[in-house]
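Missing here is one protein chain; the remaining ones are kept as they sit in the complex.
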Amino acid sequence: MSATAAPTPSVADVRLEQVTKGFDGVVAVDGLSLEIPRGSFFALLGPSGCGKTTTLRMIGGFEEPDEGAIFLGDRPVTGLPPHKRDVNTVFQSYALFPHLTIFENIAFGLRRKGVKGQTLKGRVGEILGMVDLAGMGDRKPRQLSGGQQQRVALARALVNNPQVLLLDEPLGALDLKLRKQMQLTLKQIQHDIGITFLHVTHDQEEAMTMADVIAVMNHGRIEQLGPPEELYETPRTSFVARFLGASNLLPGTVEGQSGVRLASGALVHVEQELPAAGSRVAVGIRPEKVRLAPSRDGENRLSGTIFDRSYVGVATQYTVKTPDGRVSVFAQNTQAGSGTHEPNQAVELSFDPGSAFVVDLTEEENE
Amino acid sequence: MSATAAPTPSVADVRLEQVTKGFDGVVAVDGLSLEIPRGSFFALLGPSGCGKTTTLRMIGGFEEPDEGAIFLGDRPVTGLPPHKRDVNTVFQSYALFPHLTIFENIAFGLRRKGVKGQTLKGRVGEILGMVDLAGMGDRKPRQLSGGQQQRVALARALVNNPQVLLLDEPLGALDLKLRKQMQLTLKQIQHDIGITFLHVTHDQEEAMTMADVIAVMNHGRIEQLGPPEELYETPRTSFVARFLGASNLLPGTVEGQSGVRLASGALVHVEQELPAAGSRVAVGIRPEKVRLAPSRDGENRLSGTIFDRSYVGVATQYTVKTPDGRVSVFAQNTQAGSGTHEPNQAVELSFDPGSAFVVDLTEEENE
Amino acid sequence: MTFIHRHRWLAPLLLLAPGLAWLAVFFVVPLGFLAYQSLQSGTFEQGYTFTWEFSNYRDAITGYDEQLVRSFLYAGIATVATLLISYPLVYWIAFHGGRWKNLLLLFIVAPFFVTYLIRTLAWQNILADQGPVVGFLRDIHVLSADGRLLATTVAVVSGITYNFLPFMALPLYVSLEQIDARLLEAAQDLYASKTKAFLRVTLPLSAPGIVAGTLLTFIPAAGDFINAQLLGTPNQYMIGNVIQSKFLELIDYPAAAALSFVLMGLIMISLLVYARAVGTEKLTG
Amino acid sequence: GGDDDGGGGGAGTTTAELADTLRFSNWQLYIDRDPNDKTKSPSLEQFTAQTGVKVNYVEDVNDNATYFGKIQGPLSQGRGIDRDIIVMTDNSRFPALLISREWVEPLDKGRIPNIANLIEAQQSPPFDPDRTYSIPWVSGITGIATNLQASGGEVVTTMQQLLEDTKLKGKVTLLTEVADTMTPIMLENGDDPSKVTDDSWKRAYDRVKKAVDAGQIRRFTGNDYVADLERGNIAAAVSWSGDVATGLAANKDLRWNLPEKGSDIWTDNMFIPLEGSVPTASEYMNFVLDPKIAAMLAVGIGYISPVKGVKDEAVKLDPESANNPLIFPDDDILSNVHQFDSDALNNETYTQQWQTLLGA
Partner (left out) sequence: MTTAAETLPARPRPSIAARVWAFVRRHLLAAYSVLALVYLMLPIAVVILFSFNQPATQFNYTWQQFTLDNWTSWDAVPGIRDSVILSLEIAFLSTIMATALGTLVALALVRHRFRGRGPTNLLVFLPMATPEIVLGASLLTLFLQMRYPTGFTTIFIAHVMFIISYVVVTVKARLVGFDRHLEEAAMDLGANEWTTFVKVTLPLIAPAILSAALLGFAISIDDFVITYFNAGSETTFPLFVWGAARVAVPPQVNVVASAIFILALAAMTLNVLFQSRRGRQAKGTA
């Protein structure tokens, strides 16, 4: 299904066709098809062990697919060794050469291409400036902080301006503050030089803030692919709904186009069109789209009691017990103080049919 | 100052008095005094290198303070070797014994205390259940995933039910999803068994969601100490303001009690009482407390143009250029769609004097 | 080179070929010849012919049981001694050596760099009957007035111990050095005294080193003949002395070959027994 | 044997056929040395001066058995051992073996006129009756050396003391060479060492074995007893006469005696191994049979020369050692020394028993 799901863009920079890869028994990547539009910032998002790195390594040429083909541009690259592929990788572990200076680390690729002397100096100096490490050229990697090393790894790859840049959780090793900051830097750089970035991560927030297109992977397949907003607002599977941000999923059965009958018997309306009547579905609603207030007309309503309240500064998160299970609510703290409602208080929940989505459970249960 | 800030609880489980510790020149902990109320979930929050681990290690008995004294309950423990202290530590690296099974890892402490046979089996089995690893007892650590290992480390410490449990960034090595989940588990367990947790982290969100009391550390000293809400709503230093969530800090000068005159000349009112007129301060306002809308009466207002918009699913984050610098705004996505305002659009920002806070810059600049 | 990339399975073969070939031709094949020779019969005067002379083995065992037992006894004692002597030392270096670690380590390997024979001769000199050591031991009545060290079992065993100590110390150091200090902290945190922490954590984790060290010490020790020759008397002679003289002086090749295989066989057996005890992967590591 | 090592061979008379180097394997401390430069040997230098043949003199013979073991490999395959002269003792089985196996080249007698200088006793040894293959180097007498300090002032003069005196327990060494040890014992037993019978052998053997089992005997040795004796690690040792002259001279506590009931005399002989340069080797043998040279050697190494008229030459060189009875034994010494039975040396059972006694 993922194949059909892929958008067909003007030009594809990277194309995977039915690629499968297994490691002694374990299927790491499972008949995966993918097109990465030129110049896009493409994020491969998925839980640990879902096959992200493996996919990346196959594109980079470090692993050969068992089946399927890989194209860079229109050129099939299957069987081509890494040094013959016009892609560069930023490794999670950075993999900086400990015995070379920062300058030589960055110059490594250029030297292989025979760039020399002033040209070399120029190019390296320039890129060093870009990742603002100017003047650090003579240090050895171990003399740099994690964040700096990370930027060197980036520079080392970028300086060859490859057709595609592969990043395997480049920010994984950095602490929160530094990560946020590097996210901006990366986005900025990609925006400036405009080459295709394939960014692997398991941090959904990172993917959402950075990527133009996100592919959510699970068990070596692509569950859904599209722009962040699309994925977030209308996830097609419960996995995506849960993995990309938090979701309340209320199981029920479709009653014609009128709506979905929940387990509790309540009927909820959803603008998104529904599968055939009678099919088992879950109505999804994001915590931030649920209001702790009586419903205005046209809105869906649920009632329950507040089970838990947790203050996270920017907002207060409520967990509300309802007949249809626990519903979590995200309420921005627009005022000082930890929100308005108390635990065990009976409340009414309401949400707009337009912001709810539906996940078809039947096919998932068949899997 | 931290001392006065500390709540004076019924009983203190851990007490540090003027503790100082240096490593060949570097002062890691600097005259730190602290009281941790019995049964509380206490978070020690601070940037990398600020002395958190060192503090913890001194309480655990792995380092001796250069000056000052440490009490567990009312008992001074300075100089007591670790195995004589009724505290247990969950190490950031887990430090599971690779040569022992999970069962034996957990049983280690009990055996030292001479617990045997059925009692031992019982206790270990019980705790294994609690961290739901039942049936994994015979595995070796390397056969477990990061999250599972983490839970073993936790179980190994908890099974001895110590007076105090020390946790040094126990979730640092886990990926986001797992971390969130473990946060709940931890909180739950602490709630159930009710022993004192001293939790070290540099993830402010983690601290806020989990702790009853947070101490923010910087350069080996405590900058501010109090319940999450207090720290978040009224940070006393710009460091705390920045480190605990995002803050917009607008520099200005106090004009009597009337308000603060910003660089741009605008006058902002703040409910919190102000330092002496003329003193340099920064008015702080949290992004989620700024509204992208004309001010109602009594509200402060700033005007500017939208510089950047970024969609993060649960909310849309705007960066607004104003005469007083960039102001970031957090707008919950209550509806589907990525927010209401477009880049370069001119907007009016407004916020309630009650939700603004003031940071005194003079003393900071003197430092 | 792209060729290599395509035929990855070839790479290891190319890398292995020369080294393994050398070992095959100059280690395995010779053993074959040795086996062949061990089944020959005849005398030096009449020359030797291959006759499946299995009695050579019987004679080897029955004729030199004394030396065989001695070899394994001495090697065993020496191995234990090296372990007891080097463990605390290496432990100290690994955990308290600080930035002197590597330097101190040099002290341990230092004996390697003095020719084996000369080391042993030095002991011959140190333990001499008129030497200071014996003198001291006589004074404190550990030795009787005309007691001696040289040309005794003590001398031979301590010679072996000294000469093979580095073989024990180095692997020990490696395994101890790898132990994560935090594990010991964890143990103490879990109420283990320093001693308990050592017994329950350090010791088990250093097992691989002990295993490797034991092998590297015991095997050469069992085949040694220099120490018995220079520090002992015929009553301390080990199987090595016999093999050596049969090969090089009596030119009784079949007997010598048979003895060699008996020695090898016994060593292999003890290895297997040992492997049973500690697990095979640690042996071939 | 082949002559293909460029050394030339067979009969010849001109120096043209001489190899440019003489490769000579000998025992340690067995050649005269320039006291100022121990690497130089006057006699060898003189040989080079006379013939223009350099000498590559190697002291790699440590004992007969080991050295034979080392060279027999190539020899048994008809190959040379990169030596022109080797030296072996007549009280071992090896001289006979070398000849019977044809592992040695016949001498070029034409080049050895000085063979006439040999004393009678040396003209026809049992293993090589008419000196076809061998020329004697020097002879030695086996006796008993004592270190008075270690022996408590008592001088050991009989094998009986050596083997049975408990005061010497563990401080006695015997020689690994069967003849050297057995001859004096047999003599004490009243047996004839030159005609060994199973009984006489057994009597002697049992005495030694008893001593060994009792821990009386510390070790069986080659030259290495000298070191132990000098240091006082051992009190008494079966000892070669020349060692006294060389090693023990300095130490005042040392005494050397011929056992009261007599002992054995032995001779080291030069051979030309296969592919050795016969002309060169023969030239050298002739050279050392010259009384002047023989005297240099005798005085230099302290052993008995097989050459007539050496003593007169020795007097000129060094009167003191000329009067040394160990180098120039008088008749009552000579009448008291015997040669060991060469058949006994080749007797397999004896050899086996002896080896087990040696512990290997």
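Here are some notes:
Order as written gives the chain letters A, B, C and D; numbering starts at 1 within each chain.
As a working rule, contacts are C-beta pairs under 8 Å (C-beta built on N, C-alpha and C of every residue); 3 or more make two chains touch, one makes a residue touch a chain.
Everything numeric in this text was worked out from a predicted model, so none of it was measured.
Every shown chain that the unseen chain touches in the whole complex is listed here: A, B, C, D. Across the entire complex, the residue among A:Q143, A:S258, A:Q345 or A:T362 in touch with the chain not shown is A:Q143. Taking the complete complex into account, residues 25, 28-29, 37-39, 57-60, 62-63, 70-71, 73-74, 77, 79, 81-83, 222-224, 226-227, 230-231, 246-247, 250-251 of subunit D touch the chain not shown. The omitted chain makes contact with subunit B at the following residues, 3-4, 6, 8, 17-18, 33, 35, 68-69, 76, 78-81. Residues of subunit A that touch the chain left out of view are 60-62, 81-83, 87-89, 91, 93-99, 108-109, 112-113, 140-144, 149, 156-157, 160.
To be clear about the criterion, only the chains that are shown with their structure count from here on.
In terms of their C-alpha centroids, the spacing between subunit B and subunit C amounts to 57 Å.
Multi-chain contact residues of subunit C, defined as those touching 2 or more other chains: none present. Counting partner chains per residue, subunit B shows two or more touched chains at no residue at all.
Chain contact summary for the complex, subunit B toward subunit C: residues 60-62, 81-83, 87-89, 91, 93, 95-99, 108-109, 112-113, 156-157, 160. Across the complex, subunit B is touched by residues 47-48, 175-177, 202-205, 208-209, 228-229, 232-233, 243-246, 286-289, 291, 310-315, 330-338, 352, 354-355 of subunit A. Across the complex, subunit C meets subunit D through its residues 43, 45, 67, 128-130, 146, 148, 150-151, 233-235, 237, 241-242, 244-251.
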